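Quick one: this structure, given as structure tokens, is what I'll be asking you about.
For this depiction, one protein chain was excluded, whereas all remaining protein chains were kept in their positions.
Note that the chains take the letters A, B and C in the order they are written out, and that residue 1 is the start of every chain.
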Amino acid sequence: MREAQSTITIPFHDIDVMRIAWHGHYVKYLEIARCALFDDIGYNFPEMEASGYAWPVIDLHIRYAYPLNFQQKIIVKAKVVEWENRLKIKYEILDEASGKRLTKASTVQVAVNIESKEMLFESPPILLEKLGVLE
Amino acid sequence: MREAQSTITIPFHDIDVMRIAWHGHYVKYLEIARCALFDDIGYNFPEMEASGYAWPVIDLHIRYAYPLNFQQKIIVKAKVVEWENRLKIKYEILDEASGKRLTKASTVQVAVNIESKEMLFESPPILLEKLGVLE
Amino acid sequence: MREAQSTITIPFHDIDVMRIAWHGHYVKYLEIARCALFDDIGYNFPEMEASGYAWPVIDLHIRYAYPLNFQQKIIVKAKVVEWENRLKIKYEILDEASGKRLTKASTVQVAVNIESKEMLFESPPILLEKLGVLE
Partner (left out) sequence: MREAQSTITIPFHDIDVMRIAWHGHYVKYLEIARCALFDDIGYNFPEMEASGYAWPVIDLHIRYAYPLNFQQKIIVKAKVVEWENRLKIKYEILDEASGKRLTKASTVQVAVNIESKEMLFESPPILLEKLGVLE
């Protein structure tokens, strides 16, 4: 099962009036780890496009347990947990210093044929090949 | 039950390489409608702070059914569906022209005592009063 | 000379720790007024692309005189001041309530041929036509 992680330092421009990272910025943190994972398997945006498929996010779920502070270093872990019909990735955000888990999240993506604009109800073989799960 | 809505035009800077609004920007659209609702009940950020409570988002869920395009006009509806122990708001994003529903979402917020930093397991009376649900 | 303006309400997610709009968000406010202007002349992003030209911003200058606060209503005025070789737009941000000028800014854009990727040192006739300044 494919996993990757990224280390991110919370920048000043992500901090809100309550002096914590605004909850919407987490979507960027998840994407950075997801793109690291896509890089690892050689199927990031340019390769997706070359393969004829877009992979829009159709579901996003974030559970915020602890806030993130200015300049806090976090580790974002991304792990593929479903791939047959759709691509589901689970995330954990950990404090780098203590290893404490701060946030859990998930995204679901589906393949869309770029030319026909049709959504696929089964993942195209290219994803399974890149993930190394083709039988 | 409290409801509000906002009309938003998707700006150029929210559009990604696939020529649709990047999925993370939706969190802003939800917040704009949520703040309109908070304005309606007289309990937006300044009043929350004055009441001694912060209301961080602890859960975010978005289901993307149809993409949003550059300059598309959308209506974002926000509706309070829970308030006793936590504040849960449900959202719908509709295409303004056709009325078609494009996205569903929800957020959950809890009261945190700003001074003690403690999370409340029951909503403080001020929320119920503002919502007009105090018995 | 072409002018347009937009009214914007500063949202919660644009406010930083100092309780004012983070200075980088102004670039969005300018773009919203610029796109309103482009709409007025019928030469916004889709028409630019159809005409074979992209118009990247090559220069941005913002002078911040007074801060913007949460929920402040601002008027952003955009006015074309140069078009022959490059498109220069000047902006003013005013407080809607008082009319007080809060910020001045400018952007410079040049035409780039989308196919050849070459920058034009003279604006293509389509811009002058759309601006109504063709002799």
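By our rule, a residue touches a chain if its C-beta (ideal position, glycine included) is under 8 Å from a C-beta of that chain, and two chains touch if they have at least 3 such contacts.
Since the model is a prediction, treat every value here as computed from it, not as a measurement.
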Quick check: which displayed chains does the absent chain contact? A, B, C
Checked against the full complex, the residue among C:Leu60, C:Val81 or C:Leu134 that touches the missing chain is C:Leu60
Chain A, residues in touch with the chain not shown (by the definition above): 11-13, 27-28, 31-32, 35, 39, 44-46, 70-71
Identify the residues of chain B touching the omitted chain, counting contacts across the whole complex. 12-13, 15-17, 19, 22, 24, 70
Residues on chain C that touch the omitted chain in the whole complex? 17-18, 20, 23-24, 27-28, 31, 45, 54, 56-65, 67
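Quick note on the criterion: only the chains that are shown with their structure count from here on.
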What chain is the most remote from chain B, judged by the mean position of CA atoms in each chain? C
Measuring centre to centre with CA averages, how many angstrom lie between chain A and chain B? 23
Centre-of-Cα separation between chain C and chain A, whole angstrom: 33
Averaging over Cα atoms per chain, report the distance between chain B and chain C in Å. 29
Would you please write down the residue numbers of chain C that are in contact with two or more other chains? 12-13, 70
